[in-house]
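One chain of protein is taken out of this complex; the other chains stay put.
Up next is subunit A:
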Amino acid sequence: MNDWIWPVAAYLGQGLLVTLWISLLTVLLATVLGLLIAALSRSTLSLARLIGRLYVEVFRGVPSLMILLFVFFALPQIGLRTGPLTAAIIGLGLWGGANIGEVFRGALNSIPYRQEQGARALGLSATEALVFVILPQAFRRALPPYVGQLTVLVQASALTSVVGVSDLLGSARQMIERLAYVGAGGSHAIEIYLGVLSIFFVISYSLTALASLIERRLRV
């Protein structure tokens, strides 16, 4: 009989909500950090550029799971009691910020200096040149790789199950264990994992499709 399906699906649905919530907050945090890092890289202060550089090198140089675990175990040590969910979002956000920062920085640097010079020669201030000429072009260039990073972050959210978050993957594992323990029809691991896999695929694929749609609209 297939009467295991509906309770499992309902439980996975809750996990999916957690996954979406983690992804959303991680993306927001990573995007804000990424903008900050890109801004640092354009700073006239060499110390600011160095800080941005170091941040990127450090966080891109270590596995995301390491950062997640580090934040999860380190924050309580310095007196910050957070749940696994908060630790997961901070950890993944810090990691994603470095990658998204690189995307933004790369897009800004890909706009040739000639564009800035042309704008300044027309009498635009440095800020106006940035706002009206450089950023609109950099935004278009950044969009495809930025969405690529979003799908990476959505997928990385599955790591949070390691610190005990009941996200989509975490819920799936709990269900499989429970079904195996109950015994009746086996663990149904194949069906459940295929379901989880399809959901991740649909989310990533939709994001990518959205990106190429926007890309065509914006004349990248």
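One rule holds for everything that comes next: a residue touches a chain if its C-beta (ideal position, glycine included) is under 8 Å from a C-beta of that chain, and two chains touch if they have at least 3 such contacts; residues count from 1.
Here is the rule we use: contacts and distances are computed from a predicted model.
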| item | value |
| --- | --- |
| Chain not present in the shown complex, as UniProt names it (candidates "Glutamine ABC transporter ATP-binding protein", "Urease accessory protein UreG", "DNA repair photolyase" or "Xanthine dehydrogenase family protein subunit M") | "Glutamine ABC transporter ATP-binding protein" |
| Omitted-chain contact residue, chosen from A:E57, A:E128 or A:E177 | A:E128 |
| Options A:T86, A:Q137, A:Q155 or A:Q174, residue touching the unrepresented chain | A:Q137 |
| Where the unshown chain meets subunit A, residue by residue | 114-115, 117-125, 128, 132-133, 136-137, 140, 219 |
